[in-house]
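Missing here: one protein chain of the complex. Every other protein chain is in place.
Letters A and B mark the chains in the order given here, with residues in each chain numbered from 1 onward.
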Amino acid sequence: MWLYAVRRLLLAAPIALGVTVICFGLIYLAPGDPLQSLLPPEATQSDIAYLKKVYGFDKPIPVQYLKWVARASMGDFGKSIQNNRPVLAEVGQALSHTLIISVGAVLIAFPLALGLGTLAAFHLGRAPDRIATLTSVVGVSVPNYWLGIVLIIVFAVELGILPSSGMGPDGSAHFDLTQWSQLRYAILPVLTTALVPLGIIMRSTRAAVAEVLSHDFMLTLRAKGLGPLTIVCHAIRNALPQILAVMGLQFGYLVGGSILIETIFNWPGTGFLLSKAILTRDIPMLQGALLVLAMSFVLINLTVDLLQTALDPRVKRG
Amino acid sequence: MAQATFTYTDLAELEAPAIVAPRQGYWWSVQRRLRGDYITLFFLAIILLLVGVAIFAPLIAPFDPNKTSMIYRMKPIGFRQFWLGTDELGRDMLSRLIYGARLSLMMGLVPVVLATAIGGFFGVVAGFFGGWANTIIMRLTDIFYAFPSVLLAVAISGTMGGGIANGLLALTLVFIPPLCRVTEAATTQLRSRDFVEAARASGASGLSIIFFHMLRNILGPVLIYASSLISVSILLASGLSFLGLGVEPPTADWGLMLSTLRQSIYVQPLVCALPGAAIFIASLSFNLVSDGLRQAMDIKA
Partner (left out) sequence: MRAGRRAFSLGARRTQPRIVPPGDPRDRGGPAQPLLLVEKLRKYFPITGGVLNRKIGAVKAVDGVSFVVVKGETLGIVGESGCGKSTLARLLVGLIPSDSGSVVFDGDPVGGAHGISLRELRRNLQIVFQDSDASLNPRLPIEESIAYGPRVHGMARAEAKSTARDLLGRVGLRPELFAPRYPHEISGGQKQRVNIARALALSPRLLILDEAVSALDKSVEAQVLNLLRYLKTHFNLTYLFISHDLNVVSFIADRVMVMYLGQVVEIGPSDAIFDAPKHPYTRALLESRLTVDPRHRIEAPPLTGDPPNPIAPPSGCRFRTRCAFAEEICAEKVPGLGGWRDAAAHLAACHMTDRMSGHSRAGQALPPLPRAPKPIEAQIA
């Protein structure tokens, strides 16, 4: 098992390297000099040269890449061009905000999806199954930004009981999880974020548990006279590795793909930060934020992979 | 003891069934199964309706989608001649929705088609030839898999500057890795089957085996997977427009409309929700039809 873990880590290394190449090199794909858009048209040559020197853009690209990777591995992602603050600190703060929503959505969606999916699998073809399937199809097809708007319309515009946007009445710096007046700002974003993973995980759970139930050993358990709760536990335990894989993937998507929801609710998370960086062409911020998000995704996938191997002895790896 | 005499006619008598059944190919049984699936057929009709609306938009739309009007701004649904109301610049919603269908459908279909062709090609090459070709191609897809799709689409499209072409490029790049993986898995599974070995034993070249034997077996699962990606593509494309990375205003596009109408939700909430509803219906239809197709094709005849 540890052998597999080591080998998996070794395998992840070149992938991580490739990820850094993409994060770094993406901006150079665009036509034109990335620095041009930052400067006013009247900038003189010496201004441009100075700016290039300060940010290290005067060196050839591969050298820039190596320097960037070397610094990044020590935690220094440079400073944001916009507000001159260290990139890592900004990204870290934004990530904590995103995690509030992501973790909240996970806490709601995952257990619900597990329960409903299992229920559907035990009653295949009948009412609970149809409802669950309908919910998951809707969850997968609905654009989550539109759902956010609809929820805002329902709860903020029509009913007026929840705030429509922002992170707390005093802004993100004073956000306090323990206070209801602050927490209610998070409700709509969390609900919106929770629906799509709910649909996907419910579908996967239903499929995985149904497949486990079709095996003969489940019949044996029933024939032994075990109570229904025990049987459900057995079924879930066997289906767990597959379900965990999907859950991990979805959690990664929540963290990395939060940009749309954060735009709607004005929630200052990493997605919001990224879109700002793209619009203002804040290169160090763009590279840093992208790298952090992508790496966390890789890390989550790695963890899920190892967890799956630990849980399921049948999975032949390596 | 009698010698067993063996002739063709002896055995042929045994083999001739009394009734000759009609020939049943695989696709024949697929369409047979589809005919009884009413949900799939219903949503297939909706898709065809959407396609028709998109193609014949100039003939169907009651008004010019770009014609603004200062007096008729933000009118509700059913207001006089504006069946679905007007937007914040006085433009008829129904016409804009009809014209928006063109872009949304195109951004949904084109990236998936391109990605199937490119990803499918690499997947077959990786699966059939194995070895280092497989390793290189699959490691490259692994690198792209390290990004969540929304993130990758936004990053590529954003850094390239937005616009339809960049959006199409970004989406195609997002869909190539999963299609490559699915095709590679299917091809690898097929490669070790006996009939492929038998084809090799008869001296056929790799290319001949791929085209004649393997493609018709791979096509099914790959097409199902690709069709399930169409709804995702529609969602992502409108998401990109929503963020301002799609078309420029005043072109009618569902995602862009949703974004610009966002400020007016306190005035006419229902009208503002309409473009999203259109996106939802389109995505849902493609999803259900793709699911229905998978059900029909899954069972081996």
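Heads up, the rule we're going with is that a residue touches a chain if its C-beta (ideal position, glycine included) is under 8 Å from a C-beta of that chain, and two chains touch if they have at least 3 such contacts.
This structure is a prediction, so every number in the text was calculated from the model and none was measured.
Across B:Gly36, B:Gly78, B:Gly131 or B:Gly203, the single residue that touches the chain missing here is B:Gly203. Only one of the listed residues, B:Arg33, B:His213 or B:Arg262, touches the absent chain: B:His213. Across the interface with the omitted chain, chain B contributes residues 1-4, 6, 8, 10-12, 14-17, 20-21, 23-26, 193-195, 197-205, 208, 212-213, 216-217, 300-301.
Basically, only the chains that are shown with their structure count from here on.
Between the Cα centres of chain A and chain B there is a gap of 24 Å.
Residue ranges on chain B touching chain A, taken from their complex, read 139-140, 142-144, 146-151, 154-156, 158-161, 231, 235, 238-239, 242-244, 258, 262, 265-266, 269, 272-273, 275-277, 279-280, 283-284, 287-288, 291. By the touch criterion stated above, chain A contacts chain B in their complex at residues 14-16, 18-19, 22, 26-27, 29-31, 137-138, 140-143, 145-147, 149-150, 152-153, 157-158, 252-253, 255-257, 259-260, 263-264, 274-275, 278-279, 286, 290, 293-294, 297-298, 301.
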